[in-house]
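First the structure, then my questions, so here it is.
As you look at this complex, bear in mind that one protein chain is not there, while each of the others sits in place.
Chain IDs A, B, C, D and E follow the sequence of writing; residue 1 opens each chain.
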Amino acid sequence: MPVTQDEAIRLGHGSGGVMMQHLLRDVVFPHIANQWTSQGHDSATLAIGNSKVVFTTDSFVVSPLFFPGGDIGELAVYGTVNDLAMSGARPLYLSCSLILEEGLSLSVLERVMQSMARAAAVTGVQLVTGDTKVVERGKGDGLFINTSGIGLIEHSLEIAPQRIDSGDSIILSGDVGRHGMAIMASREGLEFEMPLASDCAPLQSPVLELLAAGVEVHCLRDLTRGGLATALVELAESSGRELAVQEAAVPVTESVQGACELLGLDPFYVANEGRFVAFVPREQAALALAALAKNPLTRGSAVIGNVTEGTHAQVILQNSLGSERLLDRLPGEMLPRIC
Amino acid sequence: MPVTQDEAIRLGHGSGGVMMQHLLRDVVFPHIANQWTSQGHDSATLAIGNSKVVFTTDSFVVSPLFFPGGDIGELAVYGTVNDLAMSGARPLYLSCSLILEEGLSLSVLERVMQSMARAAAVTGVQLVTGDTKVVERGKGDGLFINTSGIGLIEHSLEIAPQRIDSGDSIILSGDVGRHGMAIMASREGLEFEMPLASDCAPLQSPVLELLAAGVEVHCLRDLTRGGLATALVELAESSGRELAVQEAAVPVTESVQGACELLGLDPFYVANEGRFVAFVPREQAALALAALAKNPLTRGSAVIGNVTEGTHAQVILQNSLGSERLLDRLPGEMLPRIC
Amino acid sequence: MCLGVPGRIETILDTTPLERSARVSFGGIRREINLCYVPEAEVGDYVIVHVGFAISRVREEQARQIFQELERLAELEHSRGKSE
Amino acid sequence: MCLGVPGRIETILDTTPLERSARVSFGGIRREINLCYVPEAEVGDYVIVHVGFAISRVREEQARQIFQELERLAELEHSRGKSE
Amino acid sequence: MKYLDEYRQRASIEQLAAEITRITSKPWRIMEVCGGQTHAIVKFGLQQFLPDDIELIHGPGCPVCVTSLEMIDRAIAIASRPDVILCSFGDMLRVPGTERDLLSVKAAGGDIRTLYSPLHALTVAEQNPDRQIVLFAIGFETTAPAHALTVRLARERGLENFSLLVSHFLVPPAIETICASGASRVQGFLAAGHVCTITGYKHYQPLADHYRVPIVVTGFEPLDILEGILMCVRQLEQGCHRIENQYSRAVAPDGNHTARAMLEEVFTISDQQWRGVGQIANSGLELSAAYADFDAQKRFSLPASAHQDTSGCISGAIMQGLQKPADCPHFGDRCRPEHPLGAPMVSSEGACAAYFRYCARSTANEH
Partner (left out) sequence: MKYLDEYRQRASIEQLAAEITRITSKPWRIMEVCGGQTHAIVKFGLQQFLPDDIELIHGPGCPVCVTSLEMIDRAIAIASRPDVILCSFGDMLRVPGTERDLLSVKAAGGDIRTLYSPLHALTVAEQNPDRQIVLFAIGFETTAPAHALTVRLARERGLENFSLLVSHFLVPPAIETICASGASRVQGFLAAGHVCTITGYKHYQPLADHYRVPIVVTGFEPLDILEGILMCVRQLEQGCHRIENQYSRAVAPDGNHTARAMLEEVFTISDQQWRGVGQIANSGLELSAAYADFDAQKRFSLPASAHQDTSGCISGAIMQGLQKPADCPHFGDRCRPEHPLGAPMVSSEGACAAYFRYCARSTANEH
């Protein structure tokens, strides 16, 4: 059903599910259709001179600005660094555009800037250009940050959904759902005590290490809005492949599980900010796991499934009991349930 | 007086004046100090392979979204294209990151996307990567757009504030203040009928034509927040030069003048989105004017002043009566006056 | 105090006594202005406008005086120049 | 209907009758839960929690029954396997 | 997590499934009454373990699904007022009213807060003394005690800006309605375990006797559900119709005395409109006279709306086990998870949504 013009934006249009897919398909992409946007990738690879340059952008609108395990500044740097890394690029330069809401405390801004600087240092990127806007109170949410990033591809692999091949192993770099639950735990009216922090982390070193180890990576995708399930469904569709995933192989910490039970949510759909899936040839899965295990950020990596010979672009989840179900996008926003 | 931590962001922090200067100086730049951000330029020039790549970013928060002579989509494309052009680069690729407020009408979004596509076509840039976020109602202002841009420098000039030299002529590309007044005319409680439209326009063709004509451009700066006066003061400070400007040489349309009289504003501080100043060697001023006169967008170009031998980094305005005063930044937001 | 800007009355918009108003042009920009305090002002007249109210009608004849004075001064100057 | 999740009472936070409450842990995540309807529940007990209220205390002995039944079934199966 | 993980072991499930298969001699149709059970069945693929002869019918036990169109329209009318903050459970926001859902009201500027617990609405009321706070109090017997305590505390704290829009349902009259229907295909019931933590289950005895159906009070984990099915099939195979309690670790025969006493104080039993089903006598709760001041319907003097559900949604028939989602003309066409026409398409375990996902599997590459 196409999006209709008399509709208004609802939160579900931004949460990675079917509503968002349709919004982009019907309202955004038709106007910017080109060889880059058609790839279903979160960045564009540009030929500039003799170089393969990767370009990506993200706006960060997280609330609260500080959460267990991170803050919006760290997220803004890591998020864009991660998008660059997902093309196998070395992240080099970031822009930093701030939208400040009237009333934001300067000490908050100062802390966020410190955090961005620290995150840039950790990842070896330079914040080279920026912009600062102030909006009236009630027309922002304290602070929004856009970072756009430029990275350089220093290898000859093509890393893209289109390269996913039957027989590939699907590797997940760690436990899922911690970022989203850390954010949700601080929402008005929920207010859980979370013993665990967001998984927010920079992924360029594990990815570059994977490539250095000689793994012939087919595709990478960081898990963000919509979580593991949505990322897999998108990749199944972009690649036209059928994916099979074992639920029991996907690490979920007990407290994420507990919070999800309480709210009636599925951890497979909860957001992450420091996890990715890698598609590698089956025979290289062990090599890849060995490389990832050396990096503390990806020590929990595991093979969670594989690309089948199936001809339907879909994701089959084999659950812990041995039965199967189809994973799909959520329709819209993920809402806490009573039943 | 340094910005203090117990302060809160006010609108003046975003309006290009002293408050903004201090905010950036005290809270933002200390954390991202490097060879690029220290240049006082609105973009960064990066050496990638054998190429000189220019990178810039801007977030657009204009209200209303549609105004006489343009809309936020056009502005978002032209604004970033213009920042690239101000380094003498050919604009190539743009990112497009949308922050949508819950409740925004999809038909509005559709119109803005059409407008971005049209502006991209006009300027020959490709929108290659994007992002879409949705924020709760009351936490946005309908639509914010960030565009970041990549351009390529295809000549051997260095175009930067540091190149401004005594004796340079200062060329202004047209009348000032129309964009800001077109926006202000639609503000609640002001509601003027404006016979004129925003000056919003893409500047890459006049700039590239200037270069093609062989003008050895020293520096370019588009006039945005803070208008002509603020741009000149910034350039005086970045270059350490004294600038002398003739008020009578600066075109201001009668209706901009009328609106400014009524509200007690100074057109030299009113925003533009399609005007720039160029610093060129005096002996090339005629050549530059001839090149600019061929392009309809810069037909109204004129020499408005020159760089003096003075050793103070300041801007002297010679007004129409022949007396002089010093131009400086506004303290904060420009507010309509009663007296 | 008291920004006051001369504008030209283009059209009367409202004739209710207290709310008599007109579209007034200021170099091409137009706005509705209350005319309650200048009952004598008509289309074509210039009025001094302060915070949306016309507070005075501009009198053409008086406006000329300063330029007459300038001419007088110029003549005086001229004759002084001659006499020196 | 009626999501109900077992959690362990860690600390009593409030002892006012209607507002008796405790910090309850669900696999490590903790939240204040109203205990008004489980006056018998104490620290260490598990309670079934629905929309922030404990609606029932989990009885350990009864919980064991299903696993006893499974053992019984396994034995039966075993003996059936033998008898076939 | 204790009391969860041990009920999700593959070996145990397979063991119970084998026993069910072993004892099943002919087709049986069993209704799991509760949406939470349906959710587990769908999520864990439990049908895949059962013999083909066992057909599970998804019952009406989801308060989100059965809240009437009129009531949602009332919530929408209240939430649209600038002076109101409406507090609601999250899954209620996507259920379509006559013209739109609460999420659309929120997008249009209505102040709607998603709650985990109704108690939080009192905090909202205390923090916003100049606004009217309305709690959209939906639920079955399980949730009613939470709402009862909330309104009682509101009275004790003298909160004058607080009221409830009550949409409370009682389960036994609905089961009776299903049994009484001539068209009913249901031969046994898995009763809703969490409802019974409050009510107990002795009141089911007349129903089981009269309609000669086994009723097994059942929990929500895979192992619970399979055991509940096993207990039910055993009775069916033996021709019994007893009340049994699979979920004895949480459910006492008499339920929860304290909670029931509170319900008696705060609520009185009334007739109730079930979405898609129609009116069922004595199947709802409304605020008792002593709490009438807190009734949002009275406070905002909402006209008794006469909106008929003209969408053509057949959810009532589906929830009574009379029809299947595929029988609905809108299924997968005008009605899809991202644009639900009726409540069973809203939550992922709703009968229509679950069936939609199942069908999507075979047609995924066609559109």
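Following the convention adopted for this analysis, a residue touches a chain if its C-beta (ideal position, glycine included) is under 8 Å from a C-beta of that chain, and two chains touch if they have at least 3 such contacts.
No experiment lies behind these values; they were computed from the predicted model shown.
Put simply, the missing chain touches A, B, C, E once the whole complex is considered. Between the chain not shown and the residues E:52, E:99 or E:130, the one that touches is E:130. Touch with the hidden chain on the side of chain B covers residues 1, 8-12, 17-19, 22, 188-190, 254, 257-258, 261-264, 266, 311-314, 319-326, 328, 330-333, 335-339.
The missing chain lies against chain E, touching residues 82-83, 130. Taking the complete complex into account, residues 102-103, 137 of chain A touch the chain not shown.
Assume only the chains that are shown with their structure count from here on.
The fewest steps needed to get from chain C to chain D, moving only between touching chains, is 3. In a view that ignores chain B, the other chains are joined by touching into A, D, E | C. With centres computed as the average of Cα coordinates, no chain lies farther from chain B than D.
A comparison of C-alpha centroids places A closest to the centre of the full protein.
If you average the CA atoms of chain A and of chain E, the two centres end up 35 Å from each other.
In whole angstrom, the spacing between the mean C-alpha positions of chain B and chain E is 58.
Among the residues of chain B, those touching two or more other chains are numbered 102-103. Multi-chain contact residues of chain C (touching two or more other chains) are absent.
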